[in-house]
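Removed: one protein chain of the complex. Kept in place: all other protein chains.
Coming up: subunit A.
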Amino acid sequence: MAPETEEPAVKSNNEAGPGQETQGSAAVPSPSPSPSPPPPPLPPRRKASGEAPLQVGGQLQSKPTTAVSSIDISTLSFPDGTRGTFPTPSVGSGPSSLNSGYGTPTRDSSGDNLTDSMSVMSFAPTIRAPGDLASLVAAEFNRKSRAWNLLRSQSETVQPFEGIEFGDSGELAGFEREFDDIPENMTDDVRLSMWQSKMKHYLILSSAGKPIYSRHGDLSLINSSMGVIQTIISFYEGAKDPLMGFTAGKARFVVLTAGPLYFVAISKLGESDAQLRSQLEALYMQILSTLTLPTLKNIFVHRPSTDLRKPLEGTETLLSSLADSFTKGSPSALLGALECLKLRKSQRHAINNIFLKNRTDKLLYGLIVAGGKLVSVIRPRKHSLHPSDLQLIFNMLFESGSIKSGGGESWIPICLPAFNNSGYLYMYVSFFDDDNNDTQHPPTTPSQSSPSPPPTNNTPPESPQEIALILISPDRESFFPFSSLRTSLYNSLTKSGHLSLIRQSLSSPRPSISSILPSPSPSPSNSPSPISHFIYKSRPNVQFVMSSLQPLFVSPIARRKLMSQYQSLHAAMHAKHSHLKVIYSVGEDCASLGWVTPLFEFYCVAGPNVSRQAMTEAANKVVKWVGREEGRVFIIGGGVF
């Protein structure tokens, strides 16, 4: 999810250090002689006042996707007679404000938000958080020792984050163990210190203080911490001044109050408050997707002391896989955008048409998703899909093993909160998977048994390679029609060769920088690509494309560092009152560039010695490349019926 709705009230311009470049007006990085059309001017800033209350379940993070333009979603009737209209949030009971990016518990009494004139320090009287943008920009990005300068002058080809190779993971030391379980058979002291060594925690509790979920450690271990947190939060609630966040040591605490629930993120990874809060919102959406908002409210209206763990039973793994994707660093979550499988425009068009041809009556949305990347979408003209809903679905299908490991076809009641948080839809899921499902769906079935099925391979490849068919209906009886849709669609796509095209594209890596920016000199080894990685988000399409993580950013730590850079850039560009269009910063282990126009957001990272000019030139080239490839890397429009 994109934290676009909640923006830190830090003006990065003011904090810019000597190495930092900010440009308020020029939309194109200046040194570029590029003849590319100048991007249009910035869109109007959000009005601060317009976004104060968090609508429970409804604050949309970004526009619906796969629609050419954002189309207003109109009414949908559900079988039980309820109607849903979106994106207008329907029920607003959330008392909290999302506005304060770095807010310690002060908001001015008018209920309005943090203002520009207040300094960062006035909001963070304690130790500076690692997520404090100012500290990142002023200190870490720009601190250069003499030795560093020397080194820099010696080598033009230092790669980003080279320290990792020499065992210097810096702040991220121990990150490899971040996702390890805390064993049960040790003393509480040992377990507690393991718990404290985690860099990221997510806690969910009811406003009555009942623990609901913790990413690490069983609830008995952390019961007392939960109690403390509940006390602190409710102390501020009483003062009519809700607690938004605070810093303790190296950890930043961010609190989200949503309906009857408290969500707490504790992070040593340096996200901005807005980013952490959007992660918490995603967890809240996951809970709504399990229960629906009316059910959640009812539960607590009738018994405020209810233990929500029972109604949520079986979805802890979904919360955890969602949480872990944030901790690992998810471009999709950061940008509130989706990634598409690269296909020729004509091929995607043909797949859409085959899909549309096979569609059945009660189909609301149909998606083909390969390895977490969108291949094809069909939808009614009136309804768009929202990225935050798709994020929940993709998490369920590709990040957690719940559905994959089951085999067969799944039929899942699911609430898509951005679509309608008050009712269930029914989701059919089947994987187009050679050795699994397809044996159960032979095109023609001579009745014949397989005496000993080959042992299925349970170790998935590094990035998920599954191709999933997702069919969503408001009708709970649609399973069997959808199951035959699956068979006919599978047969058509196989016969037309498109399924193997999808597999082919899936097995080829994301584009490499060197393929996009061919080296001008004949011997590429002498002139490495000026940039090492980029992400480009198309704002109208709410989709992103990024370069391959190979070879530099494959390890979890390198990937996390990369994502942290993007996070900082993103936070700076989206700070509420910042007027940044371009930001360039240099740190000890990398240089990075962010560039935002109404059409796109572009972020890239390079080795620390790459000059600003080289980076901006490369940025321009990549943006032009995306322009050429737009029809392949993005789904524009999709199949509409």
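We take it that a residue touches a chain if its C-beta (ideal position, glycine included) is under 8 Å from a C-beta of that chain, and two chains touch if they have at least 3 such contacts; residues count from 1.
Keep this in mind: contacts and distances are computed from a predicted model.
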{"item": "Identity of the absent chain, which is to be given by its UniProt protein name, from \"snRNA-activating protein complex subunit 3\", \"Ras family-domain-containing protein\", \"Translation machinery-associated protein 22\" or \"Casein kinase II subunit beta\"", "value": "\"Ras family-domain-containing protein\""}
{"item": "Residue among A:Thr306, A:Thr327, A:Gln391 or A:Ser410 touching the omitted chain", "value": "A:Ser410"}
{"item": "Selected from A:Pro311, A:Pro481, A:Pro540 or A:Pro556 as touching the chain missing from the view", "value": "A:Pro311"}
{"item": "Residue of A:Phe179, A:Tyr236, A:Phe300 or A:Phe479 in touch with the missing chain, whole complex considered", "value": "A:Phe479"}
{"item": "Residues of subunit A (touch criterion as defined above) contacting the omitted chain", "value": "290-291, 310-311, 313-315, 317-318, 396, 400-403, 405-414, 427, 440, 444-453, 455-456, 458, 476-477, 479, 483, 487"}
